[in-house]
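Structure record follows, encoded as structure tokens.
Only one protein chain is missing from this complex, and each of the others stays in its spot.
The block that comes next holds chain A.
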Amino acid sequence: MAKVVVAPVAELPPGERKLVEAGDKRIVVFNLGGEFFALSDRCPHQGGSLCAGLVSGHVESPEPGVYHYSRKGEMVRCPWHYWEFDIRTGKSWFDPKRVQVRQFPAQVESGAALVEGPYQAETFPVRVEDSYVVVEA
């Protein structure tokens, strides 16, 4: 797996997402309150771009008419047919075992570590004193 530098941490604040390309893969990286999660940008249904999807919360119900709304910002819906996926796991809500978006490891690494490589060249310079969001793809 190659490491891809997505962005300086400061440029991908909580609630934001960014699309990166790694070889022939398109990957969308989300910042959920300081934690980073990377999913394939291809919906497993028909290939819609999840990066273009609505991000919402999760609603559950113990009985008709009662709405328990939680985890705001942690579910992404494909813009084509509104299938919803858990950003933390890539799993669909309605069939979590069989319908999943591929997940990639994402973490923050220091510029100092990254300049030693190997990492995939990016369109921005990596500075030793900054931190970066990195995806292994």
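General remarks:
The rule is simple: a residue touches a chain if its C-beta (ideal position, glycine included) is under 8 Å from a C-beta of that chain, and two chains touch if they have at least 3 such contacts; residues count from 1.
As a convention for this text, contacts and distances are computed from a predicted model.
Looking at the choices "Putrescine transport system permease protein", "Amidohydrolase", "Probable Ni/Fe-hydrogenase B-type cytochrome subunit" or "ABC transporter substrate-binding protein", the name in the UniProt record of the chain not drawn here is "Amidohydrolase". Taking the complete complex into account, A:Glu60 is the one of A:Glu11, A:Glu35 or A:Glu60 that touches the chain left out. The set of chain A residues touching the chain not shown comprises 56, 59-68, 77, 81-84, 92-95.
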